[in-house]
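Only a single protein chain was left out; the remaining protein chains are all shown in position.
Then we have chain A:
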Amino acid sequence: MNAPTQRPSLEVRGLHKHFGTFHALKGVDISVEHSELVFVLGPSGSGKSTMLRCCNRLEEPDAGDIFLEGDPVTGKGVDLNAIRQRIGMVFQSFNLYPHLSARRNVTLALRKVLGQSRDEADARAMAALEQVGLADKSENLPAALSGGQQQRVAIARALALEPQVMLFDEPTSALDPELVGDVLAVMRELKETGMTMLVVSHEMQFAREAADRVIIMDDGQIVEQGSPERIFENPNHARTRSFLSRVTGGA
């Protein structure tokens, strides 16, 4: 999708968020270019999820501006449901609707938000499930799917709305190790289709292979950012070094 302007796909400026007296985000700036895969790393409690959730206003920012393809996400008069439909989100705990089949998990928003006919929505849902390799499981309830399959259905649910950006919050953290690969493979294919992605994850190997840029967050702020090679081989900041040595087990 070509933007008429040269602005980034997703732009976050001066984002602040408090929970009571706790200052969770202390002025975060992030921009994600078209078709870019940006990886966000940082210790637990550093504000990664909060930052991501502010991007589609599941969390209401206290200050700062967010733009999607140049359109304001924050501020008065924004049609929040219209904006959210353009931002896909994938959660750590999948959050599939347990009472609906895989197919109907995907069609719900197509029918009720986009107003598609049953046939249109079914066709789109099947295409999305095909893309994540689960067309043959379309009639399964979530309980009859493995964790990895559930997460792929959740990706299909977001994907079917043809979002301009996809946000991933630790998409593989709740999975058994042997199921992580399938989900990462789907994400890698998504990147190849040119999807713009902002990913919070601890999958270092995946970050090295697939990320265009890595952002290190700590204590509600961005510590540094750069290419995965630069960040992993040659971090500028002591906080980055200590975080990386902790997650890679000192290697």
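Heads up, the rule we're going with is that a residue touches a chain if its C-beta (ideal position, glycine included) is under 8 Å from a C-beta of that chain, and two chains touch if they have at least 3 such contacts; residues count from 1.
Heads up, the rule we're going with is that contacts and distances are computed from a predicted model.
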**Request:** Among "Sarcosine oxidase subunit gamma", "ABC polar amino acid transporter, inner membrane subunit", "STAS domain-containing protein" or "dihydrouracil dehydrogenase (NAD(+))", go ahead and choose the protein name stored in UniProt for the chain not displayed.
**Result:** "ABC polar amino acid transporter, inner membrane subunit"
**Item:** Of A:A109, A:L134 or A:L184, the one touching the omitted chain in the full complex
**Value:** A:A109
**Request:** Just name the one of A:F39, A:F91, A:F206 or A:F243 that touches the chain not displayed here.
**Result:** A:F91
**Request:** Tell me which residue among A:N56, A:Q225 or A:T240 touches the hidden chain in the full complex.
**Result:** A:N56
**Request:** Could you please point out the chain A residues that touch the chain left off the display?
**Result:** 56, 58, 81-82, 84-85, 87-89, 91, 93, 95-99, 108-109, 112-113, 154, 157-158, 161
